[in-house]
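The other protein chains are all here in position, but one chain of the complex has been omitted.
A, B and C label the chains in the order they appear, each numbered from 1.
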Amino acid sequence: MKRVRAEILSTRNLGAYQSLTLVAPEIAERARPGQFVAAAMPDDREFVLRRHLTIHQSSRRGGWAGTLEFVVDPSAGPGTNWLSERRAHEFLDIVGPLGKPFSYPKRLTNCLLIGEGRSVAGLYFLAQELVARGKRVDMVIGGASLEAVFKPIEAKRLSQLVTVMTADGSLGERGAVVDALPGAVERSSAEVVYAAGRPALLRAVAALCRTRKLPAQVAVEERMGCGYGLCGTCAVPVANKDGSDWDHARACVDGPVFNPARVLWDRWPAAAASAPAPRTDPGVLEPGVGGS
Amino acid sequence: MKRVRAEILSTRNLGAYQSLTLVAPEIAERARPGQFVAAAMPDDREFVLRRHLTIHQSSRRGGWAGTLEFVVDPSAGPGTNWLSERRAHEFLDIVGPLGKPFSYPKRLTNCLLIGEGRSVAGLYFLAQELVARGKRVDMVIGGASLEAVFKPIEAKRLSQLVTVMTADGSLGERGAVVDALPGAVERSSAEVVYAAGRPALLRAVAALCRTRKLPAQVAVEERMGCGYGLCGTCAVPVANKDGSDWDHARACVDGPVFNPARVLWDRWPAAAASAPAPRTDPGVLEPGVGGS
Amino acid sequence: MSQQKRSLAVDLGGLVLPTPVMIASGCAGTGRELSGLVDLRRVGGVVSRTITVRPRRGSPPPRIAESPSGIVWSTGLQNPGIDAFIGAEMPALAKAGSPLVVSIGGGTLEDYVRLTGALQGRAEVVGIEIHLSGPDEEFERPVLGVHVDRVTEIVGAVARMSLVPVFAKLPGGVDIVPLAIAAARAGATGLTLTGSPPALHVDATTAQVTLAEAGSWLAGPALKPLMLRAVHEVHRALPRMPLIASGGIRSATDAIEALLVGATAVQVGSATMIDPTAPVSIAQGVMKELKARALTSPMHLRGAAAHAVQRGAEEATT
Partner (left out) sequence: MSQQKRSLAVDLGGLVLPTPVMIASGCAGTGRELSGLVDLRRVGGVVSRTITVRPRRGSPPPRIAESPSGIVWSTGLQNPGIDAFIGAEMPALAKAGSPLVVSIGGGTLEDYVRLTGALQGRAEVVGIEIHLSGPDEEFERPVLGVHVDRVTEIVGAVARMSLVPVFAKLPGGVDIVPLAIAAARAGATGLTLTGSPPALHVDATTAQVTLAEAGSWLAGPALKPLMLRAVHEVHRALPRMPLIASGGIRSATDAIEALLVGATAVQVGSATMIDPTAPVSIAQGVMKELKARALTSPMHLRGAAAHAVQRGAEEATT
């Protein structure tokens, strides 16, 4: 793990997202799929924590050697919005690579990669490494609409079978990624499953893999205070090896990649809860004592 | 007083200072010398109050009609620094014109204008209006060094006699503005004195004018929470008309222009105190109980 | 529900305000200033600066400095005293068009009694807010309202005398629930939560405490999470008590957060200083939110916050 002042080499708009490529050889050389970096926010802002960003690309060789790419959703909040407004030749204070990466299957061949929205970005890095190791990669990706599906062409390039799901049907099939899982597992004759995204999706993946007895790895994005193990805020409830007990693991150093069979999804409120209720639903709000 | 979203027409570097010209006809039409505007800071910053800026120029007629100019010292702090980085075609949220302006002498003719650093900016607006009314203007201006003397050429253009003082002697005479006051009053046969700057300078002007029985007006820059009379934080100790009692006036609505003869300088700590002691002087600090 | 008319009006224990967004004490000028800056008929209510029995010149300048997302202020409660206030400032404030709550402050029980008496029967005054953060001159304690005994005594006296609703503004930066319970028992109509907590601004370069130290207080966005906790805890302890949230509110979202944890109305202080139209735009934002949620009153939001996670820490393992 290194802390560097990294120059932005280039930025790109990709549908609903913005990608930033940095010159950061110290990090790029070590980065592996599933890992992330932590970017400092500028002085004088009222939001102070670093923002955590999954590594989308990291190049050790070739024309892009020593560069690192990540993708932000500018609409998420002030931090990602600030990052999305950075331009080439500006500098970022970056710590990385952070966290435990995905591991590659030794014997098994057929890999199914599942992700939603911008969380897919890290899976492409993984896909590339898997392909380089002679594995077969299939993918299920998706988003709210065409714009929110991250680089579908790249998914096609890297994998054999790609299933694209959009909530509004503007690309691929209409529906959520989770709806496509059983069919995709079937079609791809998956032997190993990788996933990244919201806890609810990861939980669905975990359930599917348990039923089908498929080994799986999921990358979580639990909120982090630091990213390097200092603060204990990035809790994920995880069983110990023999399943006799459990504790909160730290997503930043014990993860972000976990074996979903060991995650206690029922003890993770964000995974247990359904998606936030639509804002127009008055049922979310019970009238208080002052209510009529 | 109006609140407007004003476009920046142009910006200019002037020695140690930065000037911004805005398109703000609603404010420019009413603005008079001595008045100021209050500029909102951007969202998401940890400094939240508006910044107060003396009007340097305001044009009702001609090619610049409807524009307003102010000058900032980028080194003062985060707010003025942010303002100094603004560029043409950006917008500022501005309230103005604020405060009571300088009044012009009816009968008397010889005006002496005294200021330091960027505080001189407001005096040039005054000088211009005085000259337009057929008055004679002399000036004493100064700063730490050549760079910090605001527009000395403009001072020459607007006035008959100009005394320039710099702490390092890099322009005009070596010394502080306050040192030049007695001589300047003599030479200019001043009948009315105007001043702007730090309380310590204004206090010296007040003392001189009391001795010489000269009418005077001083523009103060006491720290402000709002700028339009809501919060009562911009206190200046002022005697009532017959001198029988005193109270804290609000610099933003009762000032910023005051009759120095009515200001209770001894009750104004910043005016009473000498300049902050040099940082290398260990005498400032009494060893605490833990000291050796 | 859709038949019912949607309205921003809120009922604070009998005091009905046109919107739940008021201007906080000390941030509303003396009556004339706001009129040019905001349409006061669209402001829920205005709280006067804190008025004392005798005139106070307040603290010497400077009186304001900044801290991260905060304002440190020390006016020393400058005010013309109750008589001059009633003679000039109060009529001007009332005429401006927004319901007027008068903030009263003192150092002795007698002060509060005299102030309440002086305001009795003044039609312009719709409510009294009791400032309790000043020094206690009788008990010689630095802050009067930090002690249950004094809160009980003073709030009780004012509540018994007053013909209009009485709101106790409890000090910030203290263990608040016991004080809230004391004020409620003593007869307060509602509570303003909270006053500015005690703060200090230091200038490292000159090695000086910048503002009057015994009277420096924190205001501004920095306070929001502290205010939310105070409102939440007091609402849980006193679910029927009307609460007015004060501290760090500058947007409709902030106001809604306060309502969700139990406030009936909110006060906007430093945000009004920065943007005098804030109390109106915040109310508009609340209205938009009511529409989006198909609710007809801000009071339907009150205390509706669900709890994402179970209360408190997990049981320890054994």
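To be clear about the criterion, contacts are C-beta pairs under 8 Å (C-beta built on N, C-alpha and C of every residue); 3 or more make two chains touch, one makes a residue touch a chain.
Predicted, not measured: the structure shown is a model, and the values here were computed from it.
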Neighbouring shown chains of the undisplayed chain, as defined at the top: A, B, C
Of C:131, C:169 or C:201, the residue in touch with the unshown chain: C:201
Full-complex contact with the absent chain, from C:52, C:246 or C:267: C:52
Residues of chain A in contact with the chain not shown: 1, 3, 40, 46-50, 95, 222-226, 228-237, 246-248, 253, 267-270, 276-277, 279, 284-285
Sites on chain B contacted by the missing partner chain, in the whole complex: 46, 245, 247, 269, 273, 279-282, 284-292
Residue ranges of chain C at the interface with the undisplayed chain: 52, 54-62, 67-70, 72, 74, 76-77, 135, 142-143, 146, 173-175, 177, 197-204, 206-216, 218, 220-226, 228-229, 232-233, 248, 253, 256-257, 260-261, 289, 304-314, 316-318
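Here, only the chains that are shown with their structure count from here on.
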Longest centre-to-centre distance from chain C, chain (CA-based): A
Dominant chain pairing [most C-beta pairs in contact]: B-C
Distance from the mean Cα position of chain C to that of chain A, given in whole angstrom: 44
Centre-of-Cα separation between chain B and chain A, whole angstrom: 55
Chain centre separation in whole Å, for chain C relative to chain B (CA means): 35
Numbers and ranges of chain A residues touching at least 2 other chains: 46
Residue list for chain C, restricted to those that touch at least two other chains: 68-69, 221
